[in-house]
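With one protein chain removed, the remaining protein chains of the complex are shown where they sit.
When the chains are written out, they are named A, B and C in that same order, and each has its own residue count from 1.
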Amino acid sequence: MIVRSNREIAENIFEMTLQGEIVQEITAPGQFLHIKPSAQPVPLLRRPISICNNNKQNNELTIIYRTEGEGTTLLSERKENDSVDVLGPLGNGFSIDETKQEETALIVGGGVGVPPLYSLALALFERGVKVTTVLGFADAASVFYENRFKEAGEVYVSTIDGSAGSKGLVTDVIDNESLQFDRLYACGPTPMLKALEENYPNAQGSLSLEERMGCGIGACFACVCHTQNDPGGSEYRKVCSDGPVFPWREVVL
Amino acid sequence: MIVRSNREIAENIFEMTLQGEIVQEITAPGQFLHIKPSAQPVPLLRRPISICNNNKQNNELTIIYRTEGEGTTLLSERKENDSVDVLGPLGNGFSIDETKQEETALIVGGGVGVPPLYSLALALFERGVKVTTVLGFADAASVFYENRFKEAGEVYVSTIDGSAGSKGLVTDVIDNESLQFDRLYACGPTPMLKALEENYPNAQGSLSLEERMGCGIGACFACVCHTQNDPGGSEYRKVCSDGPVFPWREVVL
Amino acid sequence: MTRLQTNLPGLTMKNPIMPASGCFGFGEEFANLYDLNQLGAIALKATTNHPRFGNETPRVAETPAGMLNAIGLQNPGLDKVISEKLSWLETYDTPLLANIAGTTMEDYEEVAADLSETNQVGALELNISCPNVKEGGIAFGTDPDLAAELTRRVKAVSTCPVYVKLSPNVTDITVLAQAVERAGADGLSMINTLSGMKIDIHSGKPLLANESGGLSGPAIKPIAIRMIHEVRKQTELPIIGMGGISTLNDIIEFIIAGADAVAVGTANFTNPFICPELIDELEDYAKAKGLENIQELRQKGVNSF
Partner (left out) sequence: MTRLQTNLPGLTMKNPIMPASGCFGFGEEFANLYDLNQLGAIALKATTNHPRFGNETPRVAETPAGMLNAIGLQNPGLDKVISEKLSWLETYDTPLLANIAGTTMEDYEEVAADLSETNQVGALELNISCPNVKEGGIAFGTDPDLAAELTRRVKAVSTCPVYVKLSPNVTDITVLAQAVERAGADGLSMINTLSGMKIDIHSGKPLLANESGGLSGPAIKPIAIRMIHEVRKQTELPIIGMGGISTLNDIIEFIIAGADAVAVGTANFTNPFICPELIDELEDYAKAKGLENIQELRQKGVNSF
């Protein structure tokens, strides 16, 4: 795909717009791209990055990524009109059909778990669902897309150090604001997902997982996770091809 | 150093101008740079490339290289204002003091052995030496710097397929034109150097060698060659730090 | 179109290129991307007698020009491999090399007997070298006597040719190669992964849940080439070469070193179309060089053509 723009929108957080035919193949919010950060054999593997939003009219999509290590740092150095080796869209995204109009969807995102939730929020909003979003970040410098999510509904932001929004975790926000919901959608660090699972054991909805990947297409078995209610311990799901989005309580976090 | 220009001047032959303080440290024509083609660990090693010419006034030097493999291909992709990781100037170049004014120097270059000879030709010319240059290339498409060398004296070009200049090898030119000389300077493929050594066993002057290198500074012993007149076989020279320029018949080709 | 034809025991191949075991599953995912009939053969994921979940995650880690994996032989087990995977593969006419693994000799015998009985696999590939399974699986690959005995026993119960996949984690790979040759191996696959480790400096712990894993990718290519070159001097057995292949030149290097066919592993992750791309490139290359058969390159240089 061709880089249309690539800019830092928060501390170490980049938003990249890419153009290419594969945008037409996107079927659901929450799918991801598998990106080769360099044409050379170092770094060797592709990096999974969620699709944040897309525009089929002009074949563009947006990704948002944090410069974690070698691969994402190389990605941040790409300039307009550079080309990027992209495999995708991969995986199964969020299903929104399950959520009815007039129902309330609570969207909870943490850090770089936020991006895939953006197109989800828009899709739910368009469907007539009432969307409430809670976004958690480390600090004020890391906050991004707060206003964007407001396009879909009410937005709460929390930061761990309290430098923006309320101080604390996303779960604190939900408690303090007594947020109610029919469906719960989440993506973020595993401790956050676990806390949500504990607090709302009977929630309906889905969550998006991360795991280290090889192939990204289901062939190498690098990315498996256990399923819940599996006494034998032999059941599994592949995050890349069965996920990355799973119904709440389907897989072991 | 900073790339000032980088352009293809013949088929797969690039001329790059680099700017940096190290230009001040150049002491003789024939020294080389040890260039890291990529900041990443692939390709790992530096590439030795001769300094073709330099301009101390504006801290610029020129190199000319053929895109052989991975490293030189990466180098050819560098654009104006990119920076290049350069070690140098390394090695000992051609000594011109040995050649007196009014003497005739024959300069013989083959392929990418031609570049280091250019500043040599200019230096000899400035010294008042009569310079005759013979340049050999594969074919017309590979010819470069023919006119540049004319700044220093008469120039003969030969190509193996006869598509430019006379058909044949540089040694054919010297024979056919009955070129006479007091000093012989050469750089090019080993078979060319060997032919010159055989044809002119008593020539005075020097030649520049190539060898695969590790460190480029004399520490790793990757680049040694045997010396002539060494019955024990234990004498050696390091191409990187004792050379790359050696007096005729000092080292085994 | 016969320039690339490669006939090895049990494997009549249109070309000498196959995906390597464990890097291609049982082909289903790649069948969505291209026609598997283009492949010379398919090396299937290791099959064990019982289903295995494998190791916990993380199972992969990246290293300079390489990767570590500790999948732990996850697979659906012999019965399901036969009933689901092989039956699905039946629609393809590409020969199958069934990789088998186990923790006892009896495990191997059981899987080998049943798989060869299906008549659907062209040959078996004994994974005696997978460094990820702690139950002793590693010993088969490093002890020449055990390797020979295992080969003999598997040969005795198999109706198709048996290739032994050698481990590079040994002092002298030629000793292993000769041991399994004497025991009746029909061919060799080499090399499997090198045992390696990456430590997450933040946690201070090995990054892989299994602590160590198998190193694959371009980083190991010089080791694979050296070992194939060494073994080729000792035996005329067919060698399926692998270890870091990702370009046409890599394949030529392996053939010159002594490989009769090659397998592409890790590169499938970087570029899922790598196998058909390399097959096309090799065909074009053979045509341009005027080779009657690609094996003419063996022991010779490109310049000879």
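Simple rule for what comes next: a contact is a pair of C-beta atoms (placed from the backbone, for glycine too) under 8 Å apart; a residue touches a chain by one contact, two chains touch by 3 or more.
Here the structure is a predicted model, which means the values were calculated and not measured.
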item: Among the chains presented, those that the missing one touches; value: A, B, C
item: Residue of B:G188, B:G216 or B:P244 in touch with the missing chain, whole complex considered; value: B:G216
item: Residues from chain A at the interface with the omitted partner, ascending; value: 41-42
item: Missing-partner contacts on chain B, residue numbers; value: 36, 41-46, 87, 211-226, 233-234, 236, 241
item: Missing-partner contacts on chain C, residue numbers; value: 63-66, 68, 142, 169-172, 194-206, 211-212, 215, 217-223, 225-226, 229, 244, 249, 252-253, 256-257, 297, 299-304
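Throughout what follows, only the chains that are shown with their structure count from here on.
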item: Touching chain A and also chain B, the following chains; value: C
item: Chain of greatest Cα-centre distance to chain A; value: B
item: B-C or A-C - the one linked by more C-beta pairs in contact; value: A-C
item: Approximate Å spacing (C-alpha centroids) for the pair chain A, chain B; value: 56
item: Centre-to-centre distance between chain C and chain A (centres being mean Cα positions), rounded to whole Å; value: 36
item: Multi-partner residues of chain B (each touching 2 or more other chains); value: 41-42
item: Multi-partner residues of chain C (at least 2 other chains); value: 64-65, 218
